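What you see is the complex with one protein chain gone and the rest in place.
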Amino acid sequence: MNLIERVIAISRRRSPWICRLNAGSCNGCDIEITPLLSPRYDAEQLGVELHGTPKHADIVLISGTLTLRSREAILDIYAQVPNPKAVVALGSCPASGNVFAGSPLVLSESLDSVVPVDVWVPGCPPRPQAILDGIARAAKLLEDGATKSQLESRRGRLS
Amino acid sequence: MNAVWSSLGSYLLAFAVWPGLLLAAPLGWLELWFMRKLVARLQGRQGPPFFQPFFDFMKLLGKETVIPRGVNRGIFLALPVVSVAAVTAALAIVPLPGNPAPSLPGDVVLLLYLMEVPILCEVLAGYVSRSIYGQVAAMREALLSLAYNLPFLVAIIAMAQEAGSFQMSTLQAAPYGLVHLLAAVTFLLALPARMKLNPFSIANAEHEIVADSHIEYSGPPLALFKLSHAVELVLLTELFAVVFIPATPWPLVNLLVYLAAGVAVLGGVTLLATATARLRLTQAFRFYWVWGGLASAVTLAATLVR
Partner (left out) sequence: MAMLKTILGNLLRPPRTRDPADMPEVPPVYRGALAHDAARCTACGTCAFVCAPKAITFTQEPGVSVSWHFFIGQCSFCGLCAQNCPTRAISLQADAPGATNSAAGDGLRLESVIRLQPCTRCGAAHVPLPDATIEALWGVEEAERGYCPECRRRAASEKLRAAFVPAEEAHHDR
C-alpha cells in the first residue's frame, strides 16, 4: 500500500460524514442524534459532519421501522452514496421491526435484507454515546476497507 | 525571448507555489480549521482536530464520483477545476511578500474578474446539477452576488481611484487617508456574504435547501470545490490585508502582519457568524443595497473630496 492510499485510508476514519435516513422511525433515534452535535458529545471532535445529502456522506445512519413504502427510498438513497460507504442501523426497529413487527404495512425483517448493514446500535432509542461509538466503529471499518460494500466491490473486482 | 520565458516562469511559480496552490492550500486549510475551531469554542464545544480540513480533502479525493443522469459530464467535471484555477490565479496576482509575479498595470481589473469566476462556477454548478435544491441555491447565490458585490467592488474601485491606478502594487503603496478607513469598512461589510457565512449564508443554507449548490457533487470534484473555498478564504483575507494594512519595508514582517491581519479578520467574521442567525434573501438584499450602498456612496464621495 503506497503512501497516498494510506493517507486516504486514515482520512476515511478521521472524517466520517454522516447522512441521516429515517425509514419510518418514531423520531426517537433521530432526536438522539441531535445531542451528538451538542457541546457535551460534540461529534466534530471525531471529524463527524452531518450532511443533508447522501452524495456527501460516507456513513448512512438508518433509523426506524422499515415500511413497505420506505424500502424503495432506502435502496435509492443507498445507491446515491458514493463508494466507499458504510451503513449504521440505529435502534431496535431496523433489526426487527420492534413493536411494529407484524403490521401489514411494515417489512417485518431485518434491514440486512435491504442494504448491507455494517454496525448495529442497539437501544430504543440508543444513547448518544452508543451512536457515537457506532459511527466510530463504522469509520474504523472504512479505514480497514472492511465494510460490507467495500468487501463486495473487492470480491467483484477479483472475480 | 528570454525575458518572456522568465516572466512566464515567475507567473507559473506564483500560480503553483507561492502564493499559489502549494502554499495557499495548507494556509486555506489552516484558516478553515481556525474558523471551525473558533465556532466550536464559541459554542462551548471541543471542535475538530487540527488536520481536519486536510483529512476531509483527502477522504473526498478517495471517494467515487457519482454523476447524476442527464447531466452534461464535461461541464459538471470542469466547473470545480475552473473554480480552483480562477481563485488560485487571483491569489497569484495579490502582491504578497515573496510573490515572484510582477505587478501589471490594470491587474486589479483582472483580479476582480477572477474573483467573480468561482461565484459563477457555483451558480452554474447549481443549475447544471438538475437538482431542484441546487437550482434554488444557485438562484440565491446569483441574486446575493448582485447585492454584496456593490460594496465589495466599490471598496476596491475607491482604493484604485485614491491611488490613481488600477495596479495592485500602487494600491498597496497608496498613502494612508480617510478613504482607506471608509473603504476598509465597506469591504468588511461585504466580507461575510462573500465567505457565505451567517447572517448571509443564504446560498448554502443547509437547514432549508439541504446543502449549497454543490449538492450533487461527490468525490474529487467536491474536494476541489472545498479547496476552492479554502483558497478563497485566503484570497479574501489577504486581499484585505494587502490593500488596507500599512506595509513595512521588511518583507518578512509584512508577511507576518498580513497573516495576522487575515486571521484577525477571519476571527471577527466568525464571531459575527456565530452570534447571528440567517437572514432572508430580501433582508440581505435590503441590507446591502441600503447600508452597503450608503457606505459605498460615502467612500466614493471621500475619494472625490480630496
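Points to keep in mind about this one:
A and B label the chains in the order they appear, each numbered from 1.
Please note the rule applied: contacts are C-beta pairs under 8 Å (C-beta built on N, C-alpha and C of every residue); 3 or more make two chains touch, one makes a residue touch a chain.
Quantities reported herein were computed from a predicted structural model and do not represent experimental measurements.
Touch, as defined at the top, links the missing chain to these shown chains in the whole complex: A, B.
The residue touching the chain not shown here, chosen from A:Gln45, A:Thr67 or A:Asn83, is A:Gln45. The chain not shown here touches chain A at positions 39-42, 45-46, 88-89, 92, 95-99, 101, 110-112, 117-124, 126-127, 129-134, 136-137, 141.
In the full complex, chain B touches the omitted chain through residues 40-47, 271, 274-276.
Please note the rule applied: only the chains that are shown with their structure count from here on.
Centre-to-centre spacing of chain A and chain B amounts to 35 Å, using the average Cα coordinate of each chain.
The part of chain B that touches chain A in the complex is made up of residues 36, 40, 43-49, 51-52, 54-59, 61-66, 133, 206, 210-211, 215-219, 222.
Contacts from chain A toward chain B in the complex involve residues 5, 7-12, 14-15, 17, 38-39, 42, 44-45, 47, 49, 51-53, 55-56, 58, 80, 82-84.
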